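Could you have a look at this structure, given as structure tokens, before my questions?
As you look at this complex, bear in mind that one protein chain is not there, while each of the others sits in place.
Note that the chains take the letters A and B in the order they are written out, and that residue 1 is the start of every chain.
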Amino acid sequence: MGLNNELIVPRAGGRSILLADADAGTIALPRAGAAERTALQSGFVTTTIGKVIQWGRYSSLWPALFGLACCAIEMMATGASRYDMSRFGCEVFRASPRQSDLMIVAGRVSQKMAPVLRHIYDQMPEPKWVISMGACASSGGMFNNYAIVQGVDKVVPVDVYIPGCPPRPEGLLDAVMKLQKKIAGELPGSLLG
Amino acid sequence: MTALPPLGSPTADLDPLSEQYDAARERLGIEPGLDAIDLVEIGDSTMELNMGPMHPSTHGVLRLVLNLDGEVVRECRPDIGYLHTGFEKDFERHTYQQCIPYTDRMDYLSPLFNNLGFSLAVERLLGIEVPLRGQYLRVIMCELCRLASHLLWYGTGALDLGATTAFVYAWRDREKLLDINELVSGVRMHTSFIRVGGLLADVPDPFYEMVGAVIKTFPKLIDEHELLITKNPIWRQRTIGLGTLTPEDAMAYGATGPVLRGSGVPYDLRKAQPYSSYEHFDFDVPIGRNGDVYDRYLVRMQEMRESLKIITQAFENLPDGPVNTTDRRVALPPRNELNTSMESLIHHFKLVTEGMRVPVGQVYQAVESPRGELGFYLVSDGTNRPYRCKVRAPSFSNLSALPHMVRGELIADVVAVIGSIDIVLGDVDR
Partner (left out) sequence: MTAVGSSMSGARAADLLERELPAAVRRRESAAGEVTLWVDRTDLVAVCTLLRDHPNAAYMTPLFVTAVDWPDREPAEPRFDVVYMVRSLQYNDVCRLIVQVTEDDPIVPSLELVFAGMDWHERECFDLLGIHFTGHHDLKRILLPTDWDGHPLRKDYASFGEPIAFTHNLEWALPAAERPRDMPGGSR
């Protein structure tokens, strides 16, 4: 599973013990013996509720389809077979914002589209995150003119910005991974490790 | 909002059991006696349904306001402008070479055609001609771009109607073409490869191997794509006879490209008004018969094969030589001159900072993009920036025929028709 939230760690030699998180408040079993192995085989893991919920949230981010322009094509390419975004849990692109928790604003936001963007964001249930994909969504990009909103963060709060015009699919995957770290709580505030 | 004529459903005041009811439903195109559910009147006889701008099947931010009678579309009013970017205003504020990256992002599925159209328009005003190698490379890159665009159309169009496998296949093959883009320019999509006076640079060596691989493998891959869809009974039932556009209507709406050719009008700018050495190549122009969604699909699939033919011919006959013009109004002086000649240095500096100056005049240059006639009406006032550059977007005109095509169709078919027009909202809204 990675990301330091080890719930179960297989040890070399085939014997496994239950590792507890130091601040999780669970009891660390001293040694793996037959009793512990039986407990493991009957499917017990211990951790905090919070960590499990966060794990569930970041491992299955469902993006709302918000492809606007060229970045949408790279977003589709990220979801296609070569860069497979479903490895990261973002398999299902929901058309309905009410069934999604991640809004990837992919493309330039025009003045006419901005209220619609806000409306869709408001329709998403909490918790929700926003990735601003590409230069146009992050800052207006090359279009410093009357028609484009200079940065989607003027309309919705953004968690991760991706530079690029359009960003490579690896860039979008990196952003999703950074967002996952953020959700897991490892990145306090805006410090990116 | 427009005052629409009152649209009363012919079945509104009729007793469901009467034969007039059946007759009226027949007129509406609904088979009498087919549904087991009693129709429930929802107050008014028609319903307005908003489709978009955020919708998985509208290929971008297109909003359609549909006037529905049950599931039958009585009226469709597209509301566009959700991606209006003000390109034409931006053209007026940048030098000619600076405009090229802007052109990339208009029709973002076939960016090289935008580059080509703009560059050809400027070159016509300047009166310069690109060397043959440059022209052939332009043709190769543009036809590869047409392949990529048609593959994307195929993938998304099929996905809209439920064929998810086609989407994945199309994108797998598109990645091979994007790899070539990345090789020649460093960028997968918006390459800005075709510029005024020629190209960004000559192609590096792996290009030949990669294009050779495309020429060898793609015919079979396209056959694979066709195998999934063309004779598939579900596809045929969903697309044959749907969204028919007569040739007269197609011309009246200004439809061009596969939409026009699907209706049987044999007009392709590459043949009719050849540019950039297209007259050197031997290829066919597929045309449809009935003007329905299925015919447009077949036209585009065949166009992919014709593109491969063109690429093969251009690739095999690719001449040696420079790719860029040597006309000093446009081309940067060669590097070795900069060390010895002060005038060259100054000229280089001015070309880079101020850009080229284009003589006074106006010109209209059209290219055959995957969507149709992409035209650039360029007005120059003699300075280094375009005075006015109007982009004639094919998707804009093709989309204006949509209300005509979906009138009387079912709402699920609207999705199929939109897919068959192959619109790009960046092109529609500019």
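In this section, a residue touches a chain if its C-beta (ideal position, glycine included) is under 8 Å from a C-beta of that chain, and two chains touch if they have at least 3 such contacts.
The structure displayed is predicted, hence computed values, not measured ones.
Colleague: Considering the entire complex, write down the shown chains that touch the omitted one.
Modeller: Its contacts among the visible chains are A, B.
Colleague: Can you work out which residue in B:His59, B:His84, B:Arg133 or B:Arg146 touches the chain that's missing from view?
Modeller: B:His84
Colleague: Decide which residue listed in B:Tyr136, B:Phe193, B:Trp235 or B:Tyr275 touches the omitted chain of the complex.
Modeller: B:Tyr275
Colleague: If I consider the whole complex, including the chain that's not displayed, which of B:Asp107, B:Glu175, B:Glu373 or B:Asp413 touches that chain?
Modeller: Here the residue in touch with the unshown chain is B:Glu373.
Colleague: Out of B:Arg124, B:Arg146, B:Arg188 or B:Arg300, which touches the unshown chain?
Modeller: Hidden-chain contact among the options goes to B:Arg124.
Colleague: For the full complex, which residue in B:Leu200, B:Ile215, B:Met251 or B:Ala331 touches the chain that was left out?
Modeller: In the full complex, the listed residue that touches the missing chain is B:Met251.
Colleague: For subunit A, which residues touch the unseen chain?
Modeller: These residues of subunit A touch the chain that is not shown: 111-112, 140, 143-148, 150.
Colleague: Tell me which stretches of subunit B touch the chain missing from the display.
Modeller: Per the touch rule, subunit B residues meeting the hidden chain are 2, 80-81, 84, 86, 88-90, 92-94, 120, 123-125, 129-130, 135, 248-249, 251-256, 265, 267, 272-277, 279, 361-366, 373, 375, 377, 379, 385, 387-388, 390, 392, 396-397, 400-401, 404, 429-430.
Everything that follows uses one rule, which is that only the chains that are shown with their structure count from here on.
Colleague: Averaging only over C-alpha atoms, locate the centres of subunit A and subunit B and give their separation in whole Å.
Modeller: Taking the average C-alpha coordinate of subunit A and of subunit B, the gap between them is 33 Å.
Colleague: In the complex formed with subunit B, which residues of subunit A make contact?
Modeller: Residues 65-70, 72-74, 76-77, 80-82, 93, 95, 97, 107-108, 110-113, 116, 120, 142-143, 145-148, 165-166, 168 of subunit A touch subunit B in their complex.
Colleague: In the complex, go through subunit B and note every residue touching subunit A.
Modeller: Per the stated touch rule, the residues are 53-56, 60-61, 81-86, 89-90, 101-102, 105, 108-109, 152, 156, 167-168, 171-172, 174-175, 178, 188-190, 425-426, 429.
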